[in-house]
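Below is one structure, written out as structure tokens, with a few remarks after it.
One protein chain is absent from this view; the other protein chains keep their places.
For chain A:
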Amino acid sequence: MATLLSNASQFAPAAVRLGTTCCAFSTTSKLLEVRLLSRMRIVDNSAIGRAAAEIGKPPRVIHVYNKKQVGHLGDKVLVTVKGEMRRAYIVGLKQKQRPNVPRTDTNNIVLVDDNGNPLGNRVLVPIPSALRANKKGDLTKVLSLATKFV
């Protein structure tokens, strides 16, 4: 793993800090759905997210705030990070997406507090532009932190 990170460092400085994958081995099912206990990757610069990446414990989904219990782009989830319950928004999925909507190599989330304010102040990876079409207005605070849209 160390050699991999040193190789990747010149191309992906952000990835090194966050860890390239959510977990050392994949335990997700074939459909790559975000369900209960699926492991995610925090892509903002919040202190708790960074601490979780450093000890190598990815946050796990313990609830999806929709009826189907399967998380899609822009959905709110409840995760456990370092023994704490935090709310987060899904901003990138491994799963196959619609045409023109990007699919990312990791399942990405951005942490928010109970009022919907993001814990960090910057999102370090590109965010799908399709999220801007979300008319509910919950995501606007998260999207305002984004540095890049794809």
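Criterion: a contact is a pair of C-beta atoms (placed from the backbone, for glycine too) under 8 Å apart; a residue touches a chain by one contact, two chains touch by 3 or more; residues count from 1.
As a convention for this text, contacts and distances are computed from a predicted model.
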Choose one: "Centromere protein X isoform X1", "DNA topoisomerase", "Large ribosomal subunit protein bL19m" or "N-terminal E2 ubiquitin-conjugating enzyme". The correct choice is the protein name in UniProt for the chain not shown. "Large ribosomal subunit protein bL19m"
For review purposes, identify every residue of chain A that touches the missing chain, sorted by number. 1, 3-4, 7-8, 10-16, 18, 20, 24-26, 43, 92, 96-97, 99-106, 108, 124-126, 129, 132-133, 147-150
